[in-house]
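The following block contains the structure, expressed as structure tokens.
Heads up, one of the protein chains got dropped from this complex, but the rest are sitting where they should.
Just so it is clear, A, B, C and D label the chains in written order, and each chain counts residues from 1 on its own.
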Amino acid sequence: MLTVKSVHAYYGGIHALKGVSLHVAEGEIVTLVGANGAGKTTMVRVICGLLKPSKGSIVFEGHNLLSLSTEKIIELGIGLVPEGREIFSTLSVETNLEMGAFLKRKDRAFVETMKELMFSRFPVLKKKRKQRAGTMSGGEQQMLAIARALMSQPRFLILDEPSLGLAPLIVKEIFSIIEELRAEGKTILLIEQNAKAALKIADRGYVFETGKVVLEGIGGELLEHREVQRAYLGRGTTKIWEA
Amino acid sequence: MESRRGKISKVNWQRILMAIFLIFVLSFGLIWSERGTDAKDKEPYKIGAIFSVTGVGSFLGEPEKKTALMIVEEVNKKGGINGHPVELIVYDDESDTTKAALAAKRLIKKDMVSVIVGPTRSGESLAVVPIAEEAKIPLISCAASYKIVTPVSERRWIFKTAQSDQHAVEQMYEFMRNKGIRKVGILSDSTGFGASGREELLRYAPHYGIEIVADERYGPKDTDLTAQFTKIRSLKPDAIINWSIGPTQILAVQTWRNLGMTDIPLFQSHGFGSRKNLEILGQAAEGVLLPISPVIIGKLLPNDHPQKKVTVEYANAYETLYKEPVSAFGGYAWDAVQLALSAFKAVGNDPAKIRDYLEGLKNFVGQSGVFNFSPDDHNGLTKKDLIMVEVRNGDWVLAK
Amino acid sequence: MSIMEEFLQYLISGITVGMIYVLVALGYNIIYNVTEVINFAQGEFVMLGGLCAVFYYESLHLPLWVAFFMSIGTVGVIGLIFEKFAIRYARSQSVLTLIIVTIAFSIILKGSAMFIWGKDPYSLPAFSAGSPWMVAGAAVQRQSLWIMGISLVIISGLSIFFHNSFYGKAMCACADNPIAAKMMGIPVRRMILLSFTLSAALGAAGGVIITPLSLMEYDRGALLGLKGFSVAVLGGLGNFWGALMAGIFIGIGESFCAGYISSGYKDAVALVALLIVLFVRPEGLLGKTK
Amino acid sequence: MNRKNLPGFLVFLVCIGLFPVFATRISAIQHYLDVMIFGGIFGIVAIGLSLLMGYAGQISLAHAAFMGIGAYSSGILTTHFNFSPVPALFLGLLITAIIAFSVGVPSLRLKGHYLAMATLGFGVIVHIIFSEEVNWTGGPSGLVGIPGFGLGDWKLKSTLQWYYFVWLWVAVSILIALNLVNSRIGRAFRAIHEDEKAAEAMGVPTARYKVQIFVVSAAMAAFAGSLYAHYVEFINPGSFDLVWSIRFILMVMVGGIQSIWGSLLGSLFLTFLSNEWLQVFAELEILIYGIILFIISLFFPDGLFPVIFRFLAQQLERRYE
Partner (left out) sequence: MNEASEIPILEIRELGKSFGGVEALHDITFSVPSGVIQSIIGPNGAGKTTLLNCVSGIIKPSHGKIYFLGKPIENLPPHRIATLGISRTFQHVALFKRMTVIENVAIGRHSKTRSGFLACTLRLSSMRREERDIFTKAEEWLEFVGLSDEMWKEAGSLPLGKQKLLEVARALAAEPRLLLLDEPAGGLNTSETEQFGDLIERIRNLGITILLIEHDMNLVMEKSDYVVVLHYGKLLATGTPREIKRNPQVIEVYLGKEE
């Protein structure tokens, strides 16, 4: 579905991606894990066209994404839950959802159905539909961000750090939602720091370190891999875990 | 340490400044070598002019510039004055005092004119006065304020051709006295013109037994005068006087009419005397009264009026050439330039002689009136040189 | 004329003037709603609106209402060009540059207007002819009613557009979080373009409807722009109904100042109000709750 | 004066000193001395504004108003209270400093557009006061009868004296500005311009410094205003309106927003441009001004002259190598 080939990108003078290649097949959950600053979010920005890579190619269902603007890329059926949620904080919860369906705005009935669907999936949003989105708690905002991305019925969903800064209970909830989405047949690219949780539900995973993919493989296998632990707690620490 | 810091400056200032200095010196050398090449057979008589061709005062300065150019061209066509061609150098002060001052300096030092005509407006004229005084070059201003020529002891080189606001005020008040008008409300704008008119209106009211019941002001860019007119109406005056310049004098008439106040006669300043105003206002201006410069109503003047001939001639020439009606301001420039020309004819181009000639000049028939200068009066006009008119059917008629 | 009648007359003229300021303020609000840029050339759009209408009506002899819409369209296109060829590039520069670019543009508009129309004031006929209505002794000019009516229609329209229509809400989303808006597939650039076009067109509408009442000439823009900005800030940037309230408040304040205190200081009313708001609660104005 | 700036400053002094020697001998450019006097007066304002805008990064659309406050203080004190010009000038500076301080403290808490609008509003209010307080300011018709500059019996008379007098003060302004810029305080200004938060974290009291430079810059404008009033011997509100504030910004922008020499060159360039070289354009001048400002701000936001000089310097260096 999505193929990324040896992409190089610079972000604020930093060589953030140093020849990254990865692919996502239809119906898969693929996760990108790695420490802060490893280049995961840069990867997302490059896929969405917010950052143009200096080298490499990105193809989504036969469309070359490098030549498309963000709007056009989204139109291909990609939904995005950005890092840090990035909700429209001064607008109401309902308006936030509507904005998610901006590309389908001509079909009012569709927007209304989707809205109701989201309200039934996330009851908390229904309760606060008229509230300014910025006044909600972090977990609720994350729900809103996911719901907003789902409004346009994307076939391919990118979740960037959905558990960031959330309480463990809510993280659990978020992950169960992701599993539900997979059951519905959506293709998902999940970017996570919470490696254990992410690799557990993922079909495959890529481990990023300083702008490179250092490891790739089946989710469960990677979880056991020492390299993953190293990527998170540093080289020296592995010894301690062994001890 | 210091020298190393020098390395980082991207621009080598020292070198550049040296280069500039060199260019400087060289260019002066060039100009120097060009000197002395401008010897001519018959030295032209030079008139400098400063008009507000652009900026807020442009509707005054433009007809002035056109008039001055027209006159000088005519004179030169006829062979100049005493065989000397006349050269007119016009600078635009853009209605800005600094520019007016610099234009005057340039006229005096670079162009070496014998006499300066203008500036158009009072503010610029006042800025140029000390310069002309210091350089001892006669200045014939086209602006209204009496401050330009008073006190004459400190304004020996300064003359002006526009009727003073005082004349317009006195003529207006005399007309009112004859009509039995006792109480007036006045409106003025916050420009130099409005402020000066207001001063004179307040000053002369007691002389004519007139009581000022309202004294309202507004800005030159105001979009609505309803409040001021309402206030005046509440004070029940016998007449309203509006003293302003630019769009607000049109706005005043519109407001007066729209508020249904036409039972109280509206007097405007002599600045309203432009046909463009009548065109914009159409029917709304019916009944407005104002003192007007003879130049505009040349055709209405009785045949025995001394100014009949010059005003009609000027109006014909100007209107044929520029396809637009004459204005009082063009008349001021006509007077100023003709005064300068008559001085050239009589005494040549020595500034001091021109000054003395002008100061002694009597019965000079101009567009704005008949000038009688004296060592105490550098304007030479009286209130008789303005004529009260009324707007009837979109045209001026003599007011009775 | 009784004190009450006088009071009423000030009130009416204040509201009329206030409405004009509101129309200018709306222009600031629209652009602010989408980009958070403040356009110093806003007042010049008003001036251009009036003068373009004069051109279409007087020189091309089009009917007044056609001239009205043509003028709005013309100025809207100017706003569009301004955004597309200047603001778009300046936005990446410092705020200082952005301010100076808009000031420069206002000078260009003013200079061009002077070049094209000269310095004379121009007038348009009132939208409906007739003598003023007398309401309890105070005169209400017919054009004043037009001004109030059109302003109210525009404010309601804008309010509905920004709060109820999909496209309008998307425009607000662009100001709130442009990156997220992009990620939702909202064409942010086009929205910004639209906001400039709309605000220029609105300014022009204001210009056309006030010309019959107060004439229009090339250098009218700056002061109107400044007062419109004061109104926009007083009403809360981006808030349409706030602008309406503030506009009426300032208009009446000016009218009363002219009537009861000093007509010369009338222009200071809006500016003093602006400074007080900026000085006393800048956080309240600038701090966006995110 | 540190050693880096010394040669430039000396060349400047020589140029300024020698200019009249040429100018007075050539009738075609004799009046350039007068243009230079105005250019110098505006240059002082521009240098002050460059300190504020280019170095400390704060915009002001009120500098013409500050110049006006200086001019009117001098004018009113000398005409209404019979002050001699020198004490009037210093009292004017004090008045301006107090006003600038009280406006600066609340204004400089604002940023960007809001600061611009606040200073703009203040400038317009000052202009209204100049026009309205007729008894003191002479109102829109202007204030006449301001004496020339002098102390006791000694008076500045000829253009030449004025020229040297004004340019002496321009030199002093440059000296002060260059010294300030090349000091810990000047570096702190630039730090504020680039990153206020980081500057604060380095121990720079940003709020205080911004107000201080605002006051200094306003006082320089007021000083220039005072010189202007005594030189022209007449002032009216039209010389201190918004158009002039924009002109001063343009001078700084043309010359290079972060350059003391540049602002002076910019003010000279524009004064000559509008009084000498652009006379042919008359009607179009304002339009040309607008276009110049537009192009500079869009394409050379750091100023026009620095770009040109950098280019020239590169060419020179290439030639030498």
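Heads up, the rule we're going with is that a residue touches a chain if its C-beta (ideal position, glycine included) is under 8 Å from a C-beta of that chain, and two chains touch if they have at least 3 such contacts.
All values derive from a computational prediction rather than experimental measurement.
Across A:S6, A:S120 or A:S137, the single residue that touches the chain missing here is A:S137. Taking the complete complex into account, D:A188 is the one of D:I69, D:V124, D:A188 or D:I292 that touches the chain left out. Listed residues D:S73, D:T206 or D:S297: the one in touch with the omitted chain is D:T206. Summarising the interface, chain A meets the missing chain with residues 13-14, 35-37, 134-135, 137-138, 161, 164-165, 167-168, 193-198, 200, 210, 229, 232-237, 240.
Although one chain is hidden here, its contacts on chain D can still be listed: residues 1-2, 176, 179-180, 183-188, 190-191, 194-195, 197-206, 212, 216.
The definition used in the following text is that only the chains that are shown with their structure count from here on.
Under the contact definition stated at the top, the chains bordering both chain B and chain D are C. Chain centres computed from CA atoms place B at the largest separation from chain A.
Comparing chain C-alpha centroids with the centroid of the full set of protein C-alpha atoms picks out C as the closest. Chain D has its Cα centroid 33 Å from the Cα centroid of chain C. Per-chain Cα centroids separate chain A from chain D by 55 Å. If you average the CA atoms of chain A and of chain B, the two centres end up 75 Å from each other. Each of residues 114, 262, 264, 267 in chain C touches at least two other chains. For chain A, the set of residues touching two or more other chains is empty.
On the side of chain C, the complex with chain A involves touching residues 166-167, 169-170, 172-173, 176-177, 179-187, 288-290.
Residue ranges of chain C in contact with chain B, taken from their complex: 1-3, 5-6, 9-10, 12-14, 16-17, 20, 114, 119-123, 131-132, 134, 138-139, 141, 210, 213-215, 217, 219-220, 223-224, 255-256, 258-259, 262-264, 266-267. Taken in their complex, chain B has these residues touching chain D: 2-3, 5-6, 9-21, 24, 28, 31-32, 35, 53-54, 91-92, 94-99, 101-103, 105-106, 108-110, 112, 122-123, 126-127, 129-130, 145, 147, 190-192, 194-196, 217.
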